[in-house]
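The block underneath contains the structure these notes are about, expressed in structure tokens.
All protein chains but one are shown in place.
We just call them A, B and C in the order they show up, numbering each chain from 1.
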Amino acid sequence: MTRLPTRTIWYLEYITPELVQAAAVLQSIYEGDTPYQHVQVLETGPFGRMLVLDGKTQSSEVDEWVYHEALVQPVMTAHANPKRVMVAGGGEGATIREVLRHKSVEEVVMVDLDREVVELCKAHLPNHHQGAFEDPRVKLLHEDALAFLEGQNEPFDVVIIDVPDPLEGGPAYLLYTVEFYELVRRRLGPGGLMVAQSGPTGPTNVHEVFTSISQTMQRVFPHASGCRVNVPSFGTMWGFIACGSDDAPNVAGMEPREIDARLKDRIDSTLRFYDGVAHQGMFSLPKYIREAVEAERRIITRDNPLYAV
Amino acid sequence: MTRLPTRTIWYLEYITPELVQAAAVLQSIYEGDTPYQHVQVLETGPFGRMLVLDGKTQSSEVDEWVYHEALVQPVMTAHANPKRVMVAGGGEGATIREVLRHKSVEEVVMVDLDREVVELCKAHLPNHHQGAFEDPRVKLLHEDALAFLEGQNEPFDVVIIDVPDPLEGGPAYLLYTVEFYELVRRRLGPGGLMVAQSGPTGPTNVHEVFTSISQTMQRVFPHASGCRVNVPSFGTMWGFIACGSDDAPNVAGMEPREIDARLKDRIDSTLRFYDGVAHQGMFSLPKYIREAVEAERRIITRDNPLYAV
Amino acid sequence: MTRLPTRTIWYLEYITPELVQAAAVLQSIYEGDTPYQHVQVLETGPFGRMLVLDGKTQSSEVDEWVYHEALVQPVMTAHANPKRVMVAGGGEGATIREVLRHKSVEEVVMVDLDREVVELCKAHLPNHHQGAFEDPRVKLLHEDALAFLEGQNEPFDVVIIDVPDPLEGGPAYLLYTVEFYELVRRRLGPGGLMVAQSGPTGPTNVHEVFTSISQTMQRVFPHASGCRVNVPSFGTMWGFIACGSDDAPNVAGMEPREIDARLKDRIDSTLRFYDGVAHQGMFSLPKYIREAVEAERRIITRDNPLYAV
Partner (left out) sequence: MTRLPTRTIWYLEYITPELVQAAAVLQSIYEGDTPYQHVQVLETGPFGRMLVLDGKTQSSEVDEWVYHEALVQPVMTAHANPKRVMVAGGGEGATIREVLRHKSVEEVVMVDLDREVVELCKAHLPNHHQGAFEDPRVKLLHEDALAFLEGQNEPFDVVIIDVPDPLEGGPAYLLYTVEFYELVRRRLGPGGLMVAQSGPTGPTNVHEVFTSISQTMQRVFPHASGCRVNVPSFGTMWGFIACGSDDAPNVAGMEPREIDARLKDRIDSTLRFYDGVAHQGMFSLPKYIREAVEAERRIITRDNPLYAV
């Protein structure tokens, strides 16, 4: 069989209009439109299988574990005893996978508006969800996360926001406002924690959404713990911000030793990215990131949202 | 539904190591390997549906009619009464489609080694073959074209070589040698004609194969009529060379008026590219092409073939 | 010295939003802005030295001789005795170079609005102009071509329009209107001829400007002779259209033999692309191009111009 001298099909992601990341495509697994978005599942050389929504990389097989452990494990571990968890978004099923590792968990309500995307992920991203959708503790709903939470009476121990950030457009922008955070605060149980994926955190793009999400959370919650990790398929550093009830622990301040002890007690499986030292690394932000957050003045509200230009 | 700001999947073809043509891919229809080659069927923005073998464009919906009319119609029209035709290669079915337009044709033997490619073209390139494979005059064989022709006793009126040119590698290089042309000459009936797709003919690449194929044909046949056409999806001009028995007409020398008269008599359908004036245009080569052919000294033989570097 | 595994700097030209031609850049010779346009002079791998204006390729060392011979030689050769010639545009100096080959020429007035571009071409494109600017028969003016021609009393034998076509934007669009052609007609001497570069002529883009320029010329002049040539660096076929006074010859109808005889008499240097056979090839258009021209209904006027979208 003839060898190709070079790859012929490439996936191009415009990180900015003047910066492009191109990955060789080995196979196009799926491409189509749902009522909400354009969906591509690609098998790529550098990143394995990828989910791409509206032309933006959502996650890749090669590094989704960095993203999902970093999103989920700090708040799950910092919480005293997480039993009831809400996940907004997270269509690939890897977010609930990380939640379900914790033996304390009794119920995970995953609310993802786009039923078709979830079905496509179930079918085409087995290494992402690893069967998590089959776990009896999972309750999967396809409705608006905001409306769902408004209708809830029973409190959640942990709420995880894994939806596109405001600048990507779509209705998810409402989940990044003072109003939504106030709603979450009312729905959190004692010692309850929330975390949200919070956009890029490189030297040139930390100002896009990370800094204002952080300031907005600080307006509503007693503290906001920002962290960041390297997710190569995103072409930039990625940030998460955690916060919680008045009586909740400060996530950033957890001691590495305590984290390692809790992980040993609470989960049976093995993590690849996260442990006590990794926790310390991801929450110890470089000076310029901390300064950018402090200098930020924007507060995101329903009437004054962040929009994609 | 969100609009993509720009295409995310692109098909890159290296015309040379320093010249790339990139076409936006709307959908990847098929990708896989046959025993002989890597096959891709792509739906692209600029060229519609394309067949790509081993990373090289074979034909596209938007301009395949230029290629196939230019390959087939000059020899079919120049022949006095073409009844029995052989096509080597031509997996898309568009070459036999053009042959079958001629009411005089009684049998077309299409010999394409790669059964799977032909099946894929039948399934995925309906606008290419337009049902030609169903014509009862077609006899489809999957074997080596050289061995097939050696085993034939009955002469052919027209032989059409639509296989990869020597520099693309593969066994087809043997169909571009003095030895093969001598075999064809013995298998042509009275007034019989042959034509071969003969590679790029731009200012910088006409020397790759076109000039030596022309000289090689002239060594065996009384004359070799080179022509060229613009096939945009190839990213360069493309050449064909026709030749024939001692008693055959000189294809290049056909009068436009005579061609138009014959087309009117012989075919019922409508051509898009070819007629008498187009014939004159494609065979009236620029000075630098004619000089390059005249200056060429290489003769391709079985022992001294052209190979891809 | 270390060898580069692959080129690192590439020049990308969007032929359409979904078709890109990428050429490796060996050296960036010049980049800057004039009062009228953005100018780049690039040394590229596949095309040698190139002039790029506002991101569009104007000409390249490797194939400018195809473009400039095809633009200039048909009208110069068809004219009975060309003495006074006007060139609008043609900043590289290669258009006047082709005009000056004709011993009959006594004066070439080159009118190019952008003085800086001409200076840059003089300095950086020596293989384009080959010293033509030094010829005492050349009169170089930097003013508006339309205003210049309005102010002229003495007639021209040949007028050559080598400015951006209407869709490229800029004031040059006024040189493609009925009104301008009527002005040219009044300024042509007996047997006088005009030719204009007339945009792309591939299967998918011949409708952009070529067909309507042709119809517009036919509205004013007794006939319009369209032709096209392959200029690889443009990434598509390119067209020119010639026309002339009532008593001028039909350029397309010139006999190859007559052309060769005139070239032998009139010029001492050697052409690379053009001669009698090449003339016949470039003016014998494929059927689909002729049909597209015939079907066109747009007439370009000052009040109804073609604009870039």
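Methods note: a contact is a pair of C-beta atoms (placed from the backbone, for glycine too) under 8 Å apart; a residue touches a chain by one contact, two chains touch by 3 or more.
Everything quoted here is computed from the prediction, not taken from an experiment.
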Chain not shown, its touching partners among those shown: A, C
Residues belonging to chain A that touch the chain removed from view: 6-7, 10, 15-24, 44-46, 62-63, 66, 202-204, 229-230, 232, 235-237, 256, 271-275, 277-278, 280-288, 290
Chain not shown, touching residues in chain C: 1-2, 4-14, 25, 27-28, 31, 33, 35-38, 40, 42, 52, 54-55, 169-170
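Note that in this section only the chains that are shown with their structure count from here on.
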Label of the chain whose CA centroid is most distant from the centroid of chain C: A
Chain pair with the greatest number of C-beta contact pairs: B-C
Intercentroid distance (Cα basis), chain C paired with chain A, Å: 56
Interface hub residues of chain B, defined as touching at least two other chains: 6-7, 10
